[in-house]
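Note that one protein chain is taken out, while the other chains of the complex remain in position.
For subunit A:
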């Protein structure tokens, strides 16, 4: 309880204006702010005069106080470093290939790319078990890849082929994988949050009612800054805190909801503050730094697993591309984009790995080439896969196909062989 009461004690302060040290379009949120939600660290640093412009925060963790002051020892092992690097490179290469394929006409509709936000996906999802759940939005390709859905299956789904993870019936915005615990893939913003709350509820129900005492599964819900003004978000913050559900709410605050700037849309833009209002810890973290994200994620996920309830984590991140491939992206300032491009999470991790001698340049290059092969293989697989057959149109509407009812002859429609061939009247 000490952790979030520390946040509740924060005195109100005027809505922060943009930081004076940077260009007007770059928000006030400091680039290296970091908050620890470890229960033992409750001291509040209400220090400097600059606190009027910066959010007040609890004492930062000893490990990553400041990016430039890294201690001599790396915080992760070589294996973990390479795993994180590979995952982020996979995400980036996959999305770049999606863009190419879209412009070639192999993919269609709405495609929302994740370039620049890889640190959030990798930072959180690589800490989860296979049976844990991830709920995403329409910007879900990289969440799927991080969770373990094969690149082939995702690419084939985007091409609309029968071998896709949803048999070609879902598309870019509806990537589901029951096997990997990826619950979509939702087109409406905010739609995934109650579903994630339900998945977390199931974990608690299984433990308490179905008596599966070892069920400690956690759900991580990803959504954006625009969603944080939506009613469902608040409804679920309330219920998750009320019933202490094992869920982590992760805000990927990339500052833009299509063309609506977060600062224009939100009365109080500091999203992490909304956590304590509902009785859970609210944390803000630099979402361009995978190690910081991973540190916060570990705490939040473990807190949920222990049964202590939900957390709200706001990751300040950025999408290098437009909202979708159809978005001309005219409203965002070039300087803002340059600022975040210079903080590319993949390059940052690469620098960290080389500086701490966790791997050599050539080993990293080998990983990049391996990923290139994986992506090429995925494209070839998707290209050569067949389109769904005509008979698939009527499949999977119901789990029980008798739901199509009785035909005029009094027999169930689904028993008519012409039904599955796609020639029967619907």
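Quick notes on this one:
Criterion: a contact is a pair of C-beta atoms (placed from the backbone, for glycine too) under 8 Å apart; a residue touches a chain by one contact, two chains touch by 3 or more; residues count from 1.
Basically, contacts and distances are computed from a predicted model.
Per UniProt, the protein behind the absent chain is "Pyruvate dehydrogenase E1 component subunit beta"; the candidates were "Ragulator complex protein LAMTOR1", "Dynein light chain Tctex-type 1", "tRNA (adenine(58)-N(1))-methyltransferase non-catalytic subunit TRM6" or "Pyruvate dehydrogenase E1 component subunit beta". Checked against the full complex, the candidates A:258, A:326, A:369 or A:406 give a single residue touching the omitted chain, namely A:406. Listed residues A:119, A:142, A:166 or A:375: the one in touch with the omitted chain is A:166. Set against the missing chain, the residues A:183, A:257 or A:315 yield one that touches it, A:183.
Listed by residue number, the positions of subunit A touching the unshown chain are 135, 164-171, 174, 176-178, 183-188, 191, 193-202, 205, 208-210, 231-232, 235-236, 238-239, 242, 395-400, 402-410, 412.
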